[in-house]
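Only one structure is covered here, and it is reproduced in the block below.
Missing here: one protein chain of the complex. Every other protein chain is in place.
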Amino acid sequence: MSDEREVLDVLTTNARESTADIAAQTGLDEAAVEEAIASLERRGVVHGYQAVVDWDRVEEERVRAIVELNVELDRETGYEEIADRIAKFPAVEALHLVSGDYDFAAEVAGASMQDVSGFVSEQVAPIPEITQTVTHYVMETYKDGGVRFGDRDEDDRLSVSP
Amino acid sequence: MTDDFTDRIQRVEPSATLAISNLAAEKEAEGADIVDLSVGEPDFDTPENIVAAGTEALEAGHTGYTSSNGVPELKDAIAEKLRGDGIEASADEVIVTPGAKQALYETVQTLVEDGDEVVLLDPAWVSYEAMVKLAGGDLERIDLAPHDFQLEPALEDLAAAISDDTELLIVNSPSNPTGAVYADAALEGVRDLAVEHDVTVVSDEIYERITYGVEPTSLATLEGMADRTVTINGFSKAFSMTGWRLGYLHATEEFVSQAGKLHSHSVSCATNFVQRAGIEAFANTDEAVVEMRDAFCSRRDLLVDLFADHGVDVAVPDGAFYMMLPVAEDDQAWCEDAIEQAHVACVPGSAFNAPGYARISYAASEERLREAVDRLAENDLL
Partner (left out) sequence: MKLSERVTDLPESGIREFFELAEARDDVISLGVGEPDFSAPWAARTAAIDSLERGQTSYTSNRGIRELREAIADHHHRYDQSYDPGEEILVTTGASEAVDLALRALVDPGDVVAIHEPTYISYGPGVELAGGEPLSVPTRAADDFALTRERLEAADAGSADTLVLCYPNNPTGAVMTADQLAEVAAFCREHDVQVIADEIYAALTYGRDHASIATQPGMRERTVVVNGFSKAYAMTGLRLGYALGPAEAIDAMNRIHQYTMLSAPTTAQYAALEGLRSCDEEVADMVSEYDRRRRFVHSRFREMGLDCFEPRGAFYAFPDCGGDDERFAEELLESQGVAVVPGSVFGAGGEGHLRVSYATSMRELKRATDRIETFLAERRQTP
């Protein structure tokens, strides 16, 4: 496995690992770790570092929705152009082109359901190529960013065993 | 690797039932519809609530080791169950094992040394002999067959067989293969002899929940027996949990601390999620257990009647799901004929040191039992 790949494996598990700890876990020296991270960032492999948040446990209200978007392409406009227009909205947290019955799946966040529905109807739906939107509000999140929410499994192993 | 394996292996014969099951498999492969009355396990599914508890434990990730002697909640439940039977039991006196067989094996290994004398009541379950021989013990056997498989009329024989040299007596009531449940008077006779000659008794009570109209007594509840009895039991038969592998032993704390060493080295612990299912089995399964018992009881009645219709009187068993059918002198040949001609599989009595009989297991539907008897009759095997 390449050095960068090893570093990436650590970062995707815990992006807050210190350089020293990454070095210890990968067997690289710290300079090599710094270099690998710099390269990953420079080449656009790593775009950023974020916390995985269970918003249900945060006081303020926050609503998320998965929005299905159908588009009709014309000669001048491709998926790229439409995606670019949609992705520019800060309320859009993620945007994927998908196979199947619809074209785009957007993850949208807002302070309330009104907020989200307002955003979809006033900002997204009017884009001329968009023919239909279906909004699914997230009721409960069980796993995000590869991390399982809810109570952590207790370690019920015996403390010392052969 | 050389062909001479250890002496202890040479002492153990390949199971006598193997020839029969091989023959049955052969016939089945040829397309024959074999009525299998040789099986030693209930034909019922494990009750739903136990399956659900096992499922839940797997989902919760209970897939690691447990304490070697068992999870505390299960040991508590076992101790409570035993106290309900009248045995003064505490959780520290229990080892949970993968199957009652393993409990028995550990018990025999812990008690029997080379040359020790062990008394068996014939017909006896095949594993007892094998386990004693594995431990290097010598066997002394009492034949209950002449007494309709009951122990009380054989107490004199037993008294003659037991001496101060006797190390261990193995009692299995309700019995596999005979289905006999020993009366209190018989057990008291055992107690008197055990106390007189300072003999340890293994009481294998695995079929204890399957009895018909009689209440089995645990040997350890008799005065003078608490310190000299190892009680073996398990979940396989009562709760139809054979494949789960869950059993236990109860004895003095001293015994448990010694057998526990052997247990931890030889199997580490019983399966984790299975132990959790065991807790549920004790807690909420009484109704299903009674249903299964009642079904076995009506099958027993049916079978006894059907044999009587053909002029064959069997000793009516009060427990387990077996009965001994008197057959020809050469029971091995009779069992082979039964498979060859009638396509009915059962175990020759000689496997249990009871030549002249076949063990019939009625862990099969009433329809199949009727079919079996018809076929045996048609082929002049009754």
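As written, the chain order gives the labels A and B, with residue 1 at the start of each chain.
Note that in this section a residue touches a chain if its C-beta (ideal position, glycine included) is under 8 Å from a C-beta of that chain, and two chains touch if they have at least 3 such contacts.
Keep in mind it's a predicted model, so treat the numbers as computed, not measured.
Residue in contact with the omitted chain (choice from A:111, A:134 or A:158): A:158. Residues 9-10, 13-14, 21, 23-27, 153, 155, 157-162 are the ones on subunit A that touch the missing chain.
Although one chain is hidden here, its contacts on subunit B can still be listed: residues 1-3, 5-9, 12, 14-15, 41, 45-46, 51, 54-55, 58-59, 61-66, 98-99, 101-102, 104-105, 109-114, 116, 126-127, 130-131, 134-135, 167, 200, 227-228, 240-245, 251-252, 254-255, 258-259, 261-262, 264-274.
The working rule: only the chains that are shown with their structure count from here on.
If each chain is reduced to the centroid of its CA atoms, subunit A and subunit B end up 59 Å from each other.
Within the complex, the subunit B residues that touch subunit A are 60-62, 64-67. Chain contact summary for the complex, subunit A toward subunit B: residues 153, 156-158, 161.
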